[in-house]
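What follows is a structure written as structure tokens; I'll ask about it next.
For subunit A:
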Amino acid sequence: MIPLSHFLFISACLFCIGLYAVLTKRNAIQVLIGIEFMINAAVLNFVAFGRFDANGGGGQMFALFAIVLAAAGVAVALAIILNVYKHFKTIDPVKTDTLKD
Partner candidate 1 sequence: MPVSDIQIFLVLPVVVLPLISFLFIFAGKKLNTENLALFHISVSFLLSLYLFSAIWDKQTFHIQWSWFSVGGTEFKAGILLNNLSVLMMVLVSGIATLVHVYSRVYMKGDPNIHKYWAYLGLFCFSMLSLVISDSLLLIYLFWELVGFSSYLLIGFWYTRDSAARASKKAFIMNRIGDLGFLTGIMIIYQQFHTLDLTLLFAENGFMQTSFIQNAMWVSDTSGMPEIWLTIAGAVFFLGAMAKSAQFPLHTWLPDAMEGPTSVSSLIHAATMVAAGVFLIARIYPVFNPQVLNMMVITGTITAFMAATIALTQNDIKRILAYSTISQLGFMIMALGIGAYSESIFHLSTHAFFKCLLFLAAGAVIHEMHHHRDKLGLDFDFQDIRRMGGLRKRMPLACISMCIASAALIGLPLTSGFLSKDAMLIKTFEWASEQVGILKIVPYLMLLSSALTAFYISRLIFKVFFAKPDVISSPVISAAKDAPKQMTYVLLILAFLSTFLPFSLNPLSYEVSWLWSGFRSVESTQAGFYHQLIPVIVNAISMLLIILAYLMYVNGKYSRLASGEGLLFRVSSGEWYLNQFYSFTFVKSVEKLAELSWRIDRYVIDSIVLSTAAVVRNISDFSRWTDKNIVDGAVNGSGAMVSKAGSIFRMLQSGRLQHYLLSILLILLTFLILTFFI
Partner candidate 2 sequence: MLSLLIFLPIAAAILILILPSRFEKVFKHICLGVSIIQFLLSLFIYLNFNSGTSAAGISNAGQYQLTEKLPWIRLDLGSIGKLEIDYFLGIDGLSMPFLLLSALVMFVATIASWEIKTNLRAYYPLFLLLNTAVIGVFCALDFFLFYIFYELMLLPLYFLIGMWGGVRREYAAIKFFLYTLFGSVFMLLVIIGLYFSVTDPTSGNHTFNMILMMDPANYLDGSIFSAIANQELFGISARLLAFIVLFVAFAIKVPIVPLHTWLPDAHVEAPTPVSIILAGLLLKVGGYGILRICYSIFPDAAIQSSWWIGLIGMVSILYGALNALAQTDLKRMIAYSSVSHMGFVLLGIASATTEGVSGAMYQMISHGALSAMLFFLVGMIYNRVHDREISSFRGLSELMPQFSAFVMIAFFASLGLPGFSAFIAEAFSLIGAFTSVYLPEWMAIGGSVGILLSAAYFLWTLQRMFFGQIRLKGGEEWKTTLYDANIREKIALLPLAALALLLGIFPSLLFDKMNASVLAFVQLITG
């Protein structure tokens, strides 16, 4: 039996990698991938906690729910990225800094 802390450790690693990608990557797709990493870290946590949940699979269910939401979110995000590209001719988040004003 793999103890819970291993899952959590993996999940934390995944989250940190995702966070790093989100904060540093110069490509929106890569940022999106980072976000996916972070969501999946959360999903992993759900599944792991669900394994140790005594009464029923609430964790599994939330995990599935989150995966579906993430898929939908990726679709929306990709659409936004496409639009950003159309508008700015780039998907580098450093250059799309019009929020400033």
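Just so we're on the same page, a residue touches a chain if its C-beta (ideal position, glycine included) is under 8 Å from a C-beta of that chain, and two chains touch if they have at least 3 such contacts; residues count from 1.
The set was built so that all candidates are chains of the complex that A comes from, given by their letters.
Values in this document were obtained by computation on a predicted structure and should not be read as measured data.
J.: Which candidate, 1 or 2, sits against subunit A in this complex?
T.: 1
J.: Mind listing the subunit A positions that touch candidate 1 in their complex?
T.: Residues 19, 22-24, 31, 93-94, 96-101 of subunit A touch candidate 1 in their complex.
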